[in-house]
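Note that this complex is displayed minus one protein chain, with the remaining chains in position.
Just so it is clear, A and B label the chains in written order, and each chain counts residues from 1 on its own.
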Amino acid sequence: MFLKNCWYVAAWDHEVLADNLLQRTLLGESVLLYRTEDGKPVAMDNRCCHRHAPLHMGRKEGDCVRCMYHGLKYDSSGKCIEIPGQDVIPPKFGQRVYPTVQLRRWIWIWMGDPEKADESLIPNTFAMEHPDWRWSPSYLLYKSNYLYICDNLLDFSHLSYVHEKTLGGSPNIAESRPEVTRLPRGVRVSRPVRNTVPAPYHMRLGSFPGEVDRWFKYDFVVPGVLILDSGLKSSGLADDDFSDALCFQSCQALTPETETSTHYFFMLAHGFRLDDAVVTESVTQSQRAAFIEDKTMIEAQQQMIDNSPAKPMMPIACDLGLTQFRRVLQEMMDAEGAAASPSTDASGAGPMRVLHISKETT
Amino acid sequence: MFLKNCWYVAAWDHEVLADNLLQRTLLGESVLLYRTEDGKPVAMDNRCCHRHAPLHMGRKEGDCVRCMYHGLKYDSSGKCIEIPGQDVIPPKFGQRVYPTVQLRRWIWIWMGDPEKADESLIPNTFAMEHPDWRWSPSYLLYKSNYLYICDNLLDFSHLSYVHEKTLGGSPNIAESRPEVTRLPRGVRVSRPVRNTVPAPYHMRLGSFPGEVDRWFKYDFVVPGVLILDSGLKSSGLADDDFSDALCFQSCQALTPETETSTHYFFMLAHGFRLDDAVVTESVTQSQRAAFIEDKTMIEAQQQMIDNSPAKPMMPIACDLGLTQFRRVLQEMMDAEGAAASPSTDASGAGPMRVLHISKETT
Partner (left out) sequence: MFLKNCWYVAAWDHEVLADNLLQRTLLGESVLLYRTEDGKPVAMDNRCCHRHAPLHMGRKEGDCVRCMYHGLKYDSSGKCIEIPGQDVIPPKFGQRVYPTVQLRRWIWIWMGDPEKADESLIPNTFAMEHPDWRWSPSYLLYKSNYLYICDNLLDFSHLSYVHEKTLGGSPNIAESRPEVTRLPRGVRVSRPVRNTVPAPYHMRLGSFPGEVDRWFKYDFVVPGVLILDSGLKSSGLADDDFSDALCFQSCQALTPETETSTHYFFMLAHGFRLDDAVVTESVTQSQRAAFIEDKTMIEAQQQMIDNSPAKPMMPIACDLGLTQFRRVLQEMMDAEGAAASPSTDASGAGPMRVLHISKETT
């Protein structure tokens, strides 16, 4: 079970081109993504209402799509406008179309009540279109429930261990205490790490003769979007002296594919040496390599949980962020279940899973 | 759940040779197929009654087969005639043997009540042994329930879309109205398509300067056997003038392997240029290429249905043939369930699936 009334990232803009029909499973539903002639993204139920053949195996005809099993044709509002061999088209024929917004390189989709689709709820991924930042886009499919990836992102102590040789570099990160504050739709985390060493990947980007201070400041909001300000500079400089700093911005979004697999859209932007394409590529590949370390660990964790579902987890201090976030998520899912959709009621599997784990970690 | 008292195609004759033991799962049951010394096909429960080892891993000894786990030996009637290390063979030891008939290249099997196995019920696949027709045999395994393939064969409007570039060639087929009449054990369909274009594969076989008339006339009978008369000739010729016609006969048989996979035995015979082996090969390969188009679409449809089992289908006019056929099948399964086998009762999964879908399309 997933939160429905929420914007999810459906795709990178470059994944949906003028002439392709992209199939992507989102929250367990098969969705067709394509663009109208004027470039507007369309997200449509991919199952033809006639015999459930997949529309992404169909044909784009102008702003419309035709099912290539028996030829039914739909316009971009989902309305059926042709049934071969039949003159009358009953009004019930048609496809569900989901609200979409293209904003700063991501195509967002709203899979809940269309009436509630408020664009102002889309998180501000400003670095993805601001000239002060350079980056390349990345994507991975994790074979795990999205909540275990949320957990990972809500506790950066794992950088010291999972990413010891990439993004981490020292146990200092795990030893530092994060400050976690609650937001209306998520949590805000600040985790300064003073008098430490640069991460291994920093070594390729700059030189620091002595100790450094690192910082991680981020908002993590429903359904699973991270907006991160991070970096490092030499220890001992004044708070407003960034003369030797390496500053980064990262936007990351998790969208459940199914209960056991997750789309992960991410980027890491650098705010220095903007015209050096090698830096952009190095930063992108460093992040990607580290996320494959996460993927390996989280998928192994998912397998262990699958094989021992009944064993409880034991909470520790560094779980504070993920505990808070799961509470926010659970409250929103409870509210949604009560207000609108019985299928998201707290008696369902998803919310119970959330409750189950959040209680453990409380 | 499947109709039991019915002839199914178990194999092409050339698949069961003098010296091999063929294992094939039919209607969910593992069946051993082999031949006695005089060439008669034998179909036997493949699970040795002792410890359920598979007999197809055994050894053919004359007309008998020996299990090569612990050595039990069975004759072609299924009777156990040797138990190593034991002098007395209790009469209950033995294997179920299914009635079989070899007729016109296909080996037919009866998996229901042997008392009811009436050879006259076998459909007349005359083209498979008549000198006026030339052809080569084909086989594919589909990863879908056999009913979705029946549906496909009962509505040729899909030729315009799935087979646009192979067997189709024009939306005219989908636009034409078929005439569907009910038979005792299936349906008869006639679908003339006048003043149209040849299919792409016809282009390799003949030349037609102007418009053509095409015809499709077939019987589709339980459990899923198609006997098709099809072809084309120039438009405007008298009804009995076949001077430039290309005439075809096709026999096709569906046999469920499991609830989610289907054996498909098929051939397409040409009635012209009988001595040209290139024509035979071209016709065979054209049909095979087209059936792989069907397979791709139907397996994708099956996956969509698996992932959204609760969504109803929406019937259209061209579903007439498949709706009629499912009614025939359901009535026969209901009768079978009431008369003989509680496991085929309408409360079981299979009949309900049939009912469910036939109601949708009514």
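As a working rule, a residue touches a chain if its C-beta (ideal position, glycine included) is under 8 Å from a C-beta of that chain, and two chains touch if they have at least 3 such contacts.
Please read these numbers as outputs of a predicted model, since none were measured by experiment.
Colleague: Just to verify: which one of B:Arg47, B:Arg105, B:Arg134 or B:His202 makes contact with the chain not shown?
Modeller: Spelled out, the listed residue whose C-beta touches the missing chain is B:Arg47.
Colleague: In the full complex, which of B:Gly85, B:Pro131, B:Pro184 or B:Gly210 touches the chain missing from this view?
Modeller: Within the whole complex, the residue contacting the unshown chain is B:Gly85.
Colleague: Out of B:Tyr8, B:Tyr34 or B:Phe93, which touches the unshown chain?
Modeller: Candidates B:Tyr8, B:Tyr34 or B:Phe93; residue touching the omitted chain: B:Phe93.
Colleague: Identify the residues of chain A touching the omitted chain, counting contacts across the whole complex.
Modeller: So the residues of chain A touching the unseen chain are 151, 155, 157-158, 160-162, 164, 171, 174-177, 296-297, 300-301, 303-305, 307-308, 311, 313-318.
Colleague: Please output the residues of chain B touching the missing chain, sorted low to high.
Modeller: Answer for chain B: residues 25, 28-30, 46-47, 49-54, 57, 66-72, 83-86, 92-93 touch the chain left out.
Operating definition for what follows: only the chains that are shown with their structure count from here on.
Colleague: Between chain A and chain B, what is the separation of their C-alpha centroids in Å?
Modeller: That pair's centroid distance is 47 Å.
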